[in-house]
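One protein chain omitted, others in place.
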Amino acid sequence: MSEFEPKVVAFFCNWCTYGAADLAGVSRLDYPPNFRVVRLPCTGRLNPKFIMEAFKRGADGVWVSGCHPGDCHYIAGNYYARRKFVLLHTLLETIGVDPNRLRFSWISSAEANKFQAMARDVVESVRACGPNLTFRKAPLALDLPEVA
Amino acid sequence: MGALETITQKIQDKAKSLLESGQAEVVIGYRKGSTPLVAAPYFARTPSDCENLIWSSFAKLNLANYLPNRTGKVALVAKGCDARSAVGQVTENQIPRDNLYLIGVPCSGLVDPAKVAAKEGRPIQKATETDETITVSGVGFEVEIKKAEVLRRNCEVCSHRSPTMADELTGPEAPAAKPDDFADIKALLAKSPSERLDYFQDLIKDCLRCYACRNACPLCYCPVCFVDETRPQWLGKSTDPMDTMTFHLLRALHCAGRCTACGACETACPVNIKVREFNRVLDKAVQENWSYEPGLTWEQKPPLTVYQPNDPADFIK
Amino acid sequence: MTLLGKVISVNNPYMPYPVRIASVVVDSPDKSLRTFKFEFLDPEDENRFAYLPGQFAELSVPGQGEIPIGIASSPTEKGYVLFTVNRVGQVSSFLHNMKEGDIMGVRGPLGHPYPVEALKGKNIVIIASGFAVTTLRATVVWLLHPDNRPNYGRITFVYGARSPGHLLFKDDWEAWQKRDDIDVYVAIYKMVPGWTGKVGFVPAVLQEICPPAENTAAIICGPPIAIKTTQPVLFEAGYKPDNIIMSLENRMKCGLGICGRCNVGPEYVCKDGPVFTLAQLNELPPEY
Partner (left out) sequence: MTEYIVKEDALTAFFQAIANGRRLLAPQGQGENCRLEVATGPVSLDYGNTHLSPKATFFPQTEKILAYHKKADQPKYNQYQDLGDHAEPTVIFGIRPCDAKGLAISNKVFQNDRFTDPYWKGKYESALKIGLACLNPSPQCFCAAMGGSPFGEMGLDVLAYPKEKGLGLKPLTPAGEELVKAASLPSADLASEIKDLEKKAIEAQGPLDTYQIINERKIMELYKADHWSATAEPCLGCGVCTFFCPTCHCFDIQDETSEAGGVRMRNWDTCMSPLFTVHGSGHNPRPSKTERVRQRFMHKLKYIPIKQDGVRGCTGCGRCVVMCPANIDIRTVAATMAQASA
């Protein structure tokens, strides 16, 4: 049996973490390929339903990353987002979602090294959690006659 | 005359004078229900309608639910939590302050019919009440029950039983109850994540996804609710447990920092799910992080519409 | 494996007939209309899918859902069925991106056809607005078939659309214009250079040419506003409500008179309609 490779859905702000990922790439800083990036104009755009949708569809982890407080391209988007994250984080943790499956971070477009370290850390924490079997929509049983 | 009758009388008098003077086109209050242990929403439009208005400890819906999208001047019979919801709707621009008159009712807690049914067991044909007790009767029995023993969960703990911003109070301030200390949520947090997940999954296992909790909620006035969105469709329409969980989580998040613990959602739930459990997790977080309680002044801003540069968020790396 | 009970292989009205998209034609300049030609994978299914003009079917796109669409072909045209689909929602948008050769489903026929049997011996005036022409195109093709044409009196076809590009089935009505057993009036709403036909909204055109009401039935299909504005013209010409025949549309799912959303009063548009006379509709709530 092959080793479990976690799938992480990453929501990155266009103006910082997305740039950091780029910079890490051009700087040849290698990081694990386990996440699929959804680019947001700002972490303020993150609707909690995106995160639920990711988990529902079987993501093993979710990573949200944006600009450092004070550095928002739209002045205050990440301040508002931060309050949302507090609630989201509290709610999911309280109802029993392993906190290691959900990561929030601030990474500026210059912090390629932080990005690399964070990416490795996110993937390893999610890997330690194992596959997400309980907080997802069960795969659809077709109940059709077996494929010949 | 007991406090209940006095309040009823004052509501009727005030409603009549508001309608007669044109200060309100409609008074939204309660009438006697058609079944025991129920007081139903009632819309009084003429002075003679006002004699149907009552106050009762069965008045469990939150009438602020009827305010959004309403035009014209309206008076609302509101207990503490309802009044705070109405204030919230004014601050969220759902109704102009000038169109709203709050007839505030000091509330001493409402009765939970499920608790009464559990206590009594036999089918109840009739229920009457005094200030401290209710009397339920059926075929061959009549039992008196102390209200204090059958209060709704959210009424046992209540931070503002008397409306804070009422235009008029129909009685003396109600004696304070102890505020919610979230002891059970804290106890829950001591358990393992998988035990907690089991707890919350079990909590909603009977959910029919009828959305009565949403529809009874005065905070839920979105023109199109996320459960009804189709492109993309965020929620499947089947009774899949994860879809159901998603609904409850997102509903709670939408209400965070705005919920006044009125309990209308739990009252409306036909399968007795403690849906407020999700809200309470967030109520606790809102209070701990931003020391915020909704609906206390006309000016305050909901916590998710403001920020402080130094807001706590240690978990963000 | 779960317990399945009986598998319903025969006469399951929920089961679409598998079809292959034989061709897709873009019908309007804004590409919002496409006409799909389907061939049944099992030729026997074509016989099972026995229909008459005015009936509809559920186009069943795997994974997307179903949409009820009027059948634009006539049963006298063998080997295929035609549907013109307006791009509106999830299913129709997906369908618009499907290609020749793709496999999907067609479920039906559903609803009642235009009462072609009861109209025998009568004159018929057919009034179409916009892309609602589809089932009326089917009706005209059916009526003009040599087996059927002798059973009817004078046939008039009035059809209007926004612009020449929005007029569907051009080959058909151009051919009909050359015949002497049908009067064809095709109009656009606003003059454009090069147009030689009539100009004006359908009610105005109808007013000009409306055949006498005696022994004549009118079949109208179009958007609500066109239906509404056409009726006074017919009344003026002496048509009675039970000789004005219309086809309704409502949101539908099952198409079988069960799932409940297309009710207009006690009637299900899917099962009891979609064809109603104005006399019937006058007794029903206007919930369509």
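By written order: A, B and C. Residues from 1 in each chain.
Operating definition for what follows: a contact is a pair of C-beta atoms (placed from the backbone, for glycine too) under 8 Å apart; a residue touches a chain by one contact, two chains touch by 3 or more.
Everything numeric in this text was worked out from a predicted model, so none of it was measured.
The missing chain, though absent from the view, touches A, B, C when the full complex is examined. The hidden chain makes contact, of the residues C:T76, C:Q177 or C:N250, with C:N250.
Among the residues C:V24, C:M104 or C:I188, only C:M104 touches the chain that is left out of the figure.
Per the touch definition above, the residue from A:V26, A:I75 or A:L142 contacting the chain not shown is A:L142. Seen across the whole complex, the unshown chain contacts chain C at 2-9, 11-16, 18, 41, 60, 62-67, 88-89, 92, 102-105, 224, 249-251, 253-254, 256-266, 271, 283-288. The missing chain lies against chain A, touching residues 139-145, 147-148.
Think of the hidden chain as still there; on chain B it touches residues 33-36, 38-43, 61, 65-66, 114, 117-118, 121, 123-126, 138-139, 208, 210-212, 214-216, 228, 230, 236-240, 264, 267-268, 270-272.
Heads up, the rule we're going with is that only the chains that are shown with their structure count from here on.
For this pair, chain A with chain C, the centres built from the Cα atoms lie 50 Å apart.
Chain B has no residue in contact with two or more other chains. Multi-chain contact residues of chain A, defined as those touching 2 or more other chains: none present.
Partner chain A is touched in their complex by these residues of chain B: 185, 188-189, 193-200, 226, 234, 236, 240-243, 245-246, 249-250, 252-253, 256-257, 278, 281-282, 284-286, 289-290, 303-305, 307, 309, 311-313, 315-317.
On the side of chain A, the complex with chain B involves touching residues 48-49, 52-53, 56, 69-70, 76, 79-80, 82-99, 103-106, 118, 134-138.
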